[in-house]
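Written out below as structure tokens is the structure these notes cover.
Removed from the display is one protein chain of the complex; every other protein chain stays in position.
We just call them A and B in the order they show up, numbering each chain from 1.
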Amino acid sequence: MTQLATEERVGPRRGLLHRLDVKGSPYLYIAPFFILFLGFGVFPLIFTAWVSLHEWSLLSEEHTWIGFGNYTKLFDDPAFWNALWNTVSIWVISTVPQLVLALVLAHILNQRLRGQTFWRMSALIPNITSVAAVAIIFSQLFGRDYGLFNWVLGLFGIDKIDWTANTWSSHVAVATMIIWRWTGYNALIYLAAMQAVPKELYDSASLDGATSFQQLRKITVPAIRPTIIFTVIISSIGGMQVLAEPLLFGGNGLTGGSDRQFQTLALYLYEVAFGRFDFGYASASSWVMFLIIVIVAAINFGIISRLRRS
Amino acid sequence: MRRFTAVVPIMAVALAVAACGNGDGDDQAADDGPVSLTIATFGEFGYKELYEEYQKLHPNVKITERITKTEDHHKNLAAHLATNTGAADIEALEEGWIGQFTANASKFVDLNELGAGDIKSQWPEWKWNVATSKDGKTIGLGTDVGGMAMCYRVDLFKKAGLPTDRAEVSKLWPTWDQYIETGKKFEAAKVPGAHFFDGPTVMYRSILGQAPIGLYDGDNVVVDSNPEVKKAFDLSALAVTSGLSARAEAWTPAWNAGFAKGTFATLGCPSWMMAYIQTQAKDASGKWDIADVPGGGGNWGGSWLTVPKQSKHQKQAYELAKWLTAPEQQAKVFQKYGNFPSTVTLYEDAVIKDFVNPYFNNAPVGQIFSKSVSTMKPQYLGPKAGDINTQIINGLTRIEQGKQNPDQSWQQVLTDVKALL
Partner (left out) sequence: MATTLAPPPRHVSPPPTARRRMRRALRRRPGKLTYLMLTAIAFFSFFPLYWSVVVASQDNSALGKIPPPVLLGGNLWFNLKRAFTMVPFEKALINSFLVAGAITVSVVLFSTLAGFAFAKLRFRGRNVLLLSIVATMMVPTTLGIIPLYMLMAKIEWTGTIYAVIVPAMVNGFGVFFMTQYLSEAVPTELLEAGRVDGCSTIRLFWHVVLPAARPAAAVLGMLTFLTAWNDFFWPLVVLTPEDPTVQVVLSTLSAGRITDYSLALTGALIAILPLLVVFVALGKQIIGGIMQGAVKG
């Protein structure tokens, strides 16, 4: 519906050049992506698929063909499934608040503010702060004995929480880091989309006495829906590949806690590939992870489409 | 499946091309022609002045050093070895990683073939063995070592009514059992805000390191059958369940702060830990002292220099590595940067013998650390030692966190270790 349907309107008299333009130019415009992907993206994919069928240590010269051995091993690997559940759990408690907060933040930033550039830029600051500093700060905040959060909880008479030790608490902590780092990033994406919403819509709404929150719900959200879909898909994909935050929270330990309680899929993959140098098994995990991400993204897309229809 | 067969030719081409980087002797530069050597380290080697000296001695050699973070360095090296291209002429390896590389010695030059056997006696046997594969290929020459001692807080010991003189403190714990007993006495004195030790990690590693056979017996992983492994685990677990631990995980802010605050009274100390304590607890000079480690020998940390097979200047690279690791050069590095030498001949030298550290009440740390290094038994580490140790230490952490009792934890360790193999 939103596409140009030029062919029907423009008669054959327009000439060959025009037809070529209409028919051919779209392919020309998308060609750079596919050329580069063919050049640098396809080979790694095929190569890891090939490697995944072998017993293949990064350091060894000999690579033994084992067919789907790595895949069958993977399905019996509790560490892999544990990592999958951790990933999903952290994803759920980080993504929803993150996107909602981002939307609200973008809505606030979309006003005519004094010092607009400053406020907008501060949204990206968490993302450019050195991860070393972030790691130290967060381990101070979530410290067991001297941490700020436990101190605050103590004021309400709540016992100290050993944040890294428990599954739920470590997930909350990792999700907090994710929300802190990525909310501003998503807010800027929303902010860009909001620029295309006609300002007059807000004006008439104001005249009708709509509150700021009503404007966000009734005008902004429907108008930037494609971008909201974009962020949901992107954060499904990104959330399934979370690596930096659990790595930092665990003090650079690759197992994500003493009982792998906050090891994500990407961290497990990293442990296998660059901790144990088991490239074959890591490649198999990588492919299964890819399939899981496809499924998760598809489910999310389905949910969104349904929500929109209802 | 069809897709994969179609892919084979592409793969073969790529692999063949990647293999082109392999320097196989033929294209080696003539011995005395100008040669440019790269050496990749992870930044604690203190070689800067030595390069200049070497270049003066050998005007035809130009040296470039690449320094990266320890984790990045080993990951890069693995990538460069896997693709047979991109590695430096000399690559340093750290203790925690070398096991996996030694197990795949074919990617490195066997230094014995270049005459390293003649200088073997410079190092303690264990240091040489760690860099030697089962079929006798030696891939690396030892640079520094950590050694092992026990750092303790004089003021806290005094409050707990324990002796404070280092000779007497050493006498408190000839064995690890006695170390735990001392710990119980310390806890019984209820020194406010303090526990006996920081956490079980270093203790476990030290006990295991003192056994003649560790995680591996030859090819076999013997975690489940070797009583020495169980002993190391049980003793560390006992120390934790006896309430001796301050539960300060190494490198966390709480641990860092513990040095100045005095939240733990003892800490397993390799030589490089001295500098760390000095920066973390700048104003606590005199409060920390150093005694012998229970059970005698021990080591944590230290590195080796290797020559990857893909180097185009293997011989010149070996000459440089040999010169850098020679006792004279190790002595220079020790004096300027404090990296503890691995060459035993130096331990009789005044450089080490008379070395005291004023921050630690003038403790004769040269003697303490060299004793621990030279009495250490050679133990075969095995390719997956690092990963297995991680699982065991995770198990001890679970006990410390109150998630499991020692039996449950050990059962899970056995399952986890099995999953690695």
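As a working rule, contacts are C-beta pairs under 8 Å (C-beta built on N, C-alpha and C of every residue); 3 or more make two chains touch, one makes a residue touch a chain.
Remember, predicted model here, so these are calculated numbers, not experimental data.
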Subject >> Option from A:I66, A:L84, A:L153 or A:I234 whose C-beta touches the chain left out >> reply: A:I234
**OP:** Just the residue numbers, please: which parts of chain B touch the chain that's not shown?
**Re:** 14-15, 17-18, 21, 38, 42-44, 64, 66-70, 72-73, 75-76, 79-80, 82-83, 85-86, 253-254, 256-257, 259-261, 272, 275-276, 279-282, 301
Original post:
List the chain A residues touching the unshown chain?
Top reply: 1-6, 9-10, 18, 21-23, 25-27, 29-30, 32-34, 36-37, 39-41, 43-45, 47-48, 58, 105, 108, 111-114, 117, 119-130, 132-134, 136-137, 140, 146, 180, 184-185, 188-189, 191-204, 206-207, 212, 215, 222-227, 229-230, 233-234, 237, 240-241, 243, 266, 269-270, 273-274, 279, 282-283, 286, 289-290, 293-294, 297, 301, 305, 308
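Note that only the chains that are shown with their structure count from here on.
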**OP:** Note which residues of chain B are touching chain A in the complex, please.
**Re:** 3-4, 7, 10-11, 14, 71, 75, 78-79, 81-82, 100-101, 103-104, 106-107, 247, 249, 251-254, 257, 384, 386-387, 390, 394-395, 397-398, 401-403, 412, 419-420
Subject >> Touch list for chain A against partner chain B, complex >> reply: 43, 46-47, 49-50, 53, 57-61, 77-79, 136, 139-140, 143-146, 162, 164-165, 251-255, 257-259, 274-277, 279
